[in-house]
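A short write-up of the structure that comes next.
A single protein chain has been removed from this complex, and every other one stays in its place.
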Amino acid sequence: MKKGAEKCDAQWYLEAYTRMVRIRDFETKAADCFTKSELAGNIHLYMGEEASGVGTCLALKDTDYITSTHRGHGHCIAKGAKTDKMMAELFGKETGYCKGRGGSMHIVDVQKGILGANGIVAGGIALAAGSAMASQYKGEDSVTVAFFGDAASNQGVFHETVNMAATWKLPIVFLIENNQYGVSTEIHRVTNTDTMAVRAQAYNIPGVTVDGTDVEVVYHAVSEAVARARKGDGPSIVETMVYRYQGHYCGDPAVYRPKEYLAEGKSKDPIDKAKKKMLKMGIKESEIDAIDAKIAQEIEGAYQFAKNSPDPDPAAVIDYMYSSDNERSVLR
Amino acid sequence: MKKGAEKCDAQWYLEAYTRMVRIRDFETKAADCFTKSELAGNIHLYMGEEASGVGTCLALKDTDYITSTHRGHGHCIAKGAKTDKMMAELFGKETGYCKGRGGSMHIVDVQKGILGANGIVAGGIALAAGSAMASQYKGEDSVTVAFFGDAASNQGVFHETVNMAATWKLPIVFLIENNQYGVSTEIHRVTNTDTMAVRAQAYNIPGVTVDGTDVEVVYHAVSEAVARARKGDGPSIVETMVYRYQGHYCGDPAVYRPKEYLAEGKSKDPIDKAKKKMLKMGIKESEIDAIDAKIAQEIEGAYQFAKNSPDPDPAAVIDYMYSSDNERSVLR
Amino acid sequence: MKTSISKAIGQALHEEMVRDENVFILGEDMGVMGNVFGITRGFRDEFGAKRVIDTPISESGFTGIAVGAAMRGLRPVVEWMYDDFITVCLDPVMNQAAKLRYMTGGQITIPVVFRAPIGAGRRNAGQHSQCLEALFTHIPGLKVVCPSTAADAKGLLKAAIRDDDPVVFLEHKLLYAKQEEIPDGEYIIPLGKADVKRPGKDVTIITWSRQVYFALEAAQTLAAEGIDAEVLDLRTLVPLDWDAVRESVCKTHNVVIVEEGVKRGGVGAELSAQITEDLFDELDAPVGRVAGMNVVSPFSPVLEDAEFPHPEDIVAGVKKTLGR
Partner (left out) sequence: MKTSISKAIGQALHEEMVRDENVFILGEDMGVMGNVFGITRGFRDEFGAKRVIDTPISESGFTGIAVGAAMRGLRPVVEWMYDDFITVCLDPVMNQAAKLRYMTGGQITIPVVFRAPIGAGRRNAGQHSQCLEALFTHIPGLKVVCPSTAADAKGLLKAAIRDDDPVVFLEHKLLYAKQEEIPDGEYIIPLGKADVKRPGKDVTIITWSRQVYFALEAAQTLAAEGIDAEVLDLRTLVPLDWDAVRESVCKTHNVVIVEEGVKRGGVGAELSAQITEDLFDELDAPVGRVAGMNVVSPFSPVLEDAEFPHPEDIVAGVKKTLGR
């Protein structure tokens, strides 16, 4: 709890809590819709990992950027995406962020600095470094955070990108969310080190592993990495140890995983943890309840918005392919 | 010069010297042919790096395997490839190792454990690990060495493969020949660490950097890594510091490189170094001269063989594409 | 006995692993989980972690490892979780496995199988819905198999595993659950043999994979309108069963090629070009194509359904070709 710790006051916690609850409620609703077959496709739930995304994004400015993953709802909400347009996207509606073309795995809100969730594991890492390069190129002081999972760090593009980012001192933070699993595969079965952050040594950059269930801990670790990046000193790896409450995707019973995993995770629930801290700080329970109620209402509104929005027009299926000469480029 | 050092006696040195001179002479002749337009395409010369390939292959048994690179002549000769079939391949002749289909960058001699030079930078690394996996799978104690350059270690597949090899304890040695350049690009301009071997830390395996101009030094370092691999303790990275005498390819004037580089390299010439050591050991100059003469004759014979061999039959251009149903699979 | 295609694939893998201890399987989540579609459930317990390998998410590395192991005489069956991920592992397939036999003058054989699910219709959006068989057929050195039935999937996969060349084996996700009869006991279906799924005399519908079912549905609709369509399931795209194509075309004199994947540069383009080149005089009408649009697969169900061919599109395509 070194420098910056003083910033995590009641005000800060109210915001952190709000964002975490917003993620949890959004996904609870989405999962419910999915189970009832109101939603098509597949959703990957972030539940349990909220402190990682929120702690990280609270260390960022509005003008900073993130890239995300298949498990992207939490990152997007943490960075400020609107739940109505997100829910509409999950419903494949024309009013969704991507006009129904992308779905759950592809939420983007460029205005908010959300450069995109991504269906390709590790697919966003190099894009994030490109964003960081753009900041450096333009002389802006914005920083980009690349969110990705423990398993994603086994992709070659992780290695290539971190090497270039380190060499070129790009303003980027590599944020590894280590929930110990890639789908069913426990990370230590497919790697040879205790942490993923230790890989930072291969690029001569800082690498830390922190408790990802504590929003304040994440905030401080990322703040340090962001400050370093903003100063022009280059990238860092921050690894947050988190728990994925659900199976890999909504509906996966996760039988491949010991029961203790979930029990342990729930015992460290990031929202409970934050709430306890807030009560201890003297924030009134009623104030917290009011947040809960406000978010519940927001999410219900998002759901109604999504449900009542129109589908895209099938005749417009070729729209948005090309920014110029679209019809000619698509038709032949 | 720890354990194993006693093995590097006169006998050993005569063999090491013979192989290094064979490489040097083969390439000198090939370069000459290329300059005179007797050879088509492109050749990448290994000259100056001979101690690395020879020291490494002397640490291997006949039943061990290697994979190589675009700069593969030295590795292949060090592992026992025949210079006549190699030269014929450089000439694109039917008598060449690959019947003229592959050329300089693709020499293969499976009998000798040479699984192939490769035109794709880092393309052989995973293949080598596959070979190592096959040894492990079959319960053989053979080891595979993957040769590749400093610059190749920036490819993603390096990361992916070393991680798996480390996790699965594959019997493989990752042999990075660090001549400080990938084509024109000085390695420190595109990486952020002093050595490439330091990357071993990201996989929790041994990594050493040694003088690649001293055949005995290379031999000992690789012997240790091979012993470890053979015992079932998994992979290591061995980085040999070498000098590429020529430009990237034969004919490249290498203007991008300071003059000191070549001067330094030549002052550490691996063949000179070995010869000095041999004289000090009491080997007679005449004995060494006899090797030189024998190799000169061999290479001249290889050249004559290549020159006088027939071209492939153009009508056979589709041969060797598929091992079954070749014609049907090619024609439609 | 009725079996799902995913089970039939599992049977093929199982039988081949029992038969030949050089056969092993590797990929993401194949072991402990038994594959995300349940295809290899129980395999790890039976054959051990040595032969049922859970890999990290390192497609390029583990595909290359399989190719290297095949160079040493093993017979790996690689699984990519979706064919869309070929983008991260094309090199070991295209520049290594497909080329090394030729480039080494036949010194090296690479008996590897690359399995992957393909196809749209599951609302998985653009990065998880592609049919990329055209990409593979354009790479000399690969054989390419796209089965449509449980029986074919089993027999063809066994043939693919025994083949000494690299084979890309593409399984449509939306066929996995289909329950179908398969023969008892061991059998093999040789690569390169098409199958007439429905004989007909007015038009030949050439297709493969899931579109076989849509074509059969379309044929039924067409039959009601007096059009007798022959449905030819290619099963293997390389090597191509040209004899079967020629025979059918010479009978019906009208051809429509149906393909789920992107039309531009699809397999249908090549087939159309070949048929036109070699059987021009047999044709009563230009070869028609019904294929996926030249767009990214959209997430929205209504858009996705508009993007790739459905039976009614095939009906319309056939009528257009026949001028009806």
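Labels A, B and C are assigned to the chains in the order they are written; within every chain, residues are numbered from 1.
Here is the rule we go by: contacts are C-beta pairs under 8 Å (C-beta built on N, C-alpha and C of every residue); 3 or more make two chains touch, one makes a residue touch a chain.
All values reported here derive from a predicted model rather than from experimental measurement.
In the whole complex the chain that is left out makes contact with A, B, C. Considering the full assembly, C:Gln127 is the residue among C:Thr3, C:Gln127 or C:Thr236 that touches the omitted chain. From the options B:Gly92, B:Gly130 or B:Gly234, the residue with contact to the unseen chain in the full assembly is B:Gly92.
Residue A:Val108 is the one among A:Ile23, A:Val108 or A:Met241 that touches the chain missing from this view. Among A:Glu160, A:Glu186 or A:Asp252, only A:Glu160 touches the chain that is left out of the view. Among the residues C:Met17, C:Met103, C:Leu175 or C:Leu222, only C:Met103 touches the chain that is left out of the figure. The set of chain B residues touching the chain not shown comprises 40-42, 92-93, 98, 100-103, 105-106, 118-123, 151-152, 154-157, 182-185, 189-191, 256, 311-312, 314, 316-318, 321, 329-332.
Take chain A: the residues that touch the chain left off the picture are 65, 67, 96-102, 106, 108-110, 115-116, 118-120, 123, 125-135, 137-138, 156-157, 159-161, 163-164, 167, 319-325, 328-330, 332. On the side of chain C, touch with the chain left out of the figure occurs at residues 60, 84, 86-88, 90-91, 93-95, 98-99, 102-103, 125-127, 134-135, 137-141, 238, 262, 264-270, 272-273, 276-278, 280, 285-289, 293-296, 298-299.
Here is the rule we go by: only the chains that are shown with their structure count from here on.
Ranked by how far their CA centres sit from the centre of chain B, the chains are topped by A. Once the centre of each chain is set as its mean CA position, chain B and chain C turn out to be 40 Å apart.
A straight line joining the Cα centres of chain A and chain B is 45 Å long. Residue numbers of chain A whose C-beta contacts span two or more other chains: 154-157, 189-191.
Shared contact sites, meaning residues of chain C that touch two or more other chains, fall at 55-56, 58, 60-61.
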